[in-house]
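Removed: one protein chain of the complex. Kept in place: all other protein chains.
For reference, chains read A and B in written order, and residue numbers begin at 1 within each chain.
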Amino acid sequence: MAGLELLSDQGYRLDGRKASELRKVQARMGVFAQADGSAYLEQGNTKALAVVYGPHEIRGSRSRALHDRAVINCQYSMATFSTAERKRRPHGDRKSTEMSLHLKQTFEAAVMTQLYPRSQIDIYVKILQSDGGNYSVCVNAATLAVIDAGIPMRDYVCACTVGFVDETPLADLCYAEESGGVSSLALALLPRGGQIALLQMDARLHQDHLETLIEAAMTACKGVSKVLDEVVRQHLQEVSVLTGE
Amino acid sequence: MMEVCGSSNVTLREFGCEQSLLSRPDGSASFIQGDTSVMAGVYGPAEVKVSKEIYDRATLEVLIQPKVGLPSVRERSQEQCVRETCEASLLLSLHPRSSLTLILQVLHDDGSLLSCFLNAACMALMDAGLPMSCLFCGVTCAIDADGQIITDPTAAQEKQSRALMTFAIDSTEHRVMMSSTKGSFSVYELQQCIAVSQKASEKIFQFYRDSVRRRYSKTL
């Protein structure tokens, strides 16, 4: 991908966005009737589907049950048709297991698990089309699904991936920018308290730029949280209209 | 009649041993023969999975970890050798329904690996304080192309040898507990190698005694 300018002189990126602009977010809640909670979220060209089952009794080994909290079980997988080249092994490989662990960790911080001791909450996320920012889109979709399931959370969990090019942070990276060797930082934030649920960064970045990058990520996440809030309110309105309130 | 082996070849490389070098295992030891070094760790007697428990004895499990790559069939066969030797010398019936796990890690392989495993295993079992009816040691002999017997061969010597034999010798009566051989050799050569190993094992047992004496010198 040499020669592609990730940030032009006028400040425009590959897809015409400005440096701090997010991609278009479209979301729908309640897409599946049989699941307790489900949501579909599109962020630019990245599409993810999240489904939540629970809280229900612990399936499988009773020994995994925690006496004071619920266990959150996450599974992340990518559809075989989601990437440019057909994915040979959609789940079970190290990267997917790592993503599942990260998702679990993010939601353990946000969901109020003390209200459901000795139970289990399952969150399944599937990427239908991958165009960068996989983790962030998964987290956003899963947040909506958990809200749809009616499980109490401390706050919205919003995530965003930011990159650093030419001393400027770029919010919400697409695949071309991610694979261009840009240092990328994925952040999952609870916007009201400004608490970071997960922080992940790869590739080299000088320590002095870290603060600007985290700031940019937090601003982007706050932007995402506004959109998610809108979606939830709209969905509630539709549902209340249907139930005749 | 074969000629007697030249006494100049029958030497043991320098060996060294350190016990209790790891804090987590119940017993640990590292054994060095020349450049070959092996680390052994023992856990036990500990809880055993119901599927593996034996009602009147402890279940001994041996795991050998090679340096590069995952364990393969070769490691499995070596594990078998070590396990049979240990089972013959440990008093397993003192700990029924328990598990003993012995883990051996290759630190560097420069020949005589199986005998190094056996020596490290014995020292680790001693360090863990597990009751044994006898100590055991491993001695490797190689017969080179000229028919000379070499004890404790290096990797280069092993490669050029015509036959390679490892014997596990017990400490009480210097009998052969286990033998593993590779290559072709005559009956006479086999008997010679066994006799040579028995002689060499005396040196190794003396070394065991010296190291344990040194270790407990402050307390005794």
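Just a few scattered comments:
By our rule, a residue touches a chain if its C-beta (ideal position, glycine included) is under 8 Å from a C-beta of that chain, and two chains touch if they have at least 3 such contacts.
Everything that follows uses one rule, which is that contacts and distances are computed from a predicted model.
Per its UniProt entry, the chain excluded from the display bears the name "Exosome complex component RRP45", taken from "Coatomer subunit gamma", "Exosome complex component RRP45", "Autophagy protein 5" or "Ribosomal protein L1-like protein". When the missing chain is restored to the complex, the residue among A:Ala70, A:Ala142, A:Leu170 or A:Ala197 that touches it is A:Ala197. Interface with the hidden chain, as seen from chain B, comprises residues 1, 4-5, 7-8, 10-25, 28, 30, 32, 34-35, 37, 39, 41, 43, 46-47, 63, 65, 67-69, 73-74, 77, 80-81, 84, 88, 99, 101, 103, 105, 107-108, 110, 145, 151, 158-162, 164, 175-188, 190-192, 194-196, 199-200, 203, 207, 210-211, 214-215, 217-218.
Listed here are the chain A residues that touch the chain not shown: 94-95, 97-98, 101-102, 105-106, 108-109, 185, 190, 193-208, 210-211, 214-215, 218.
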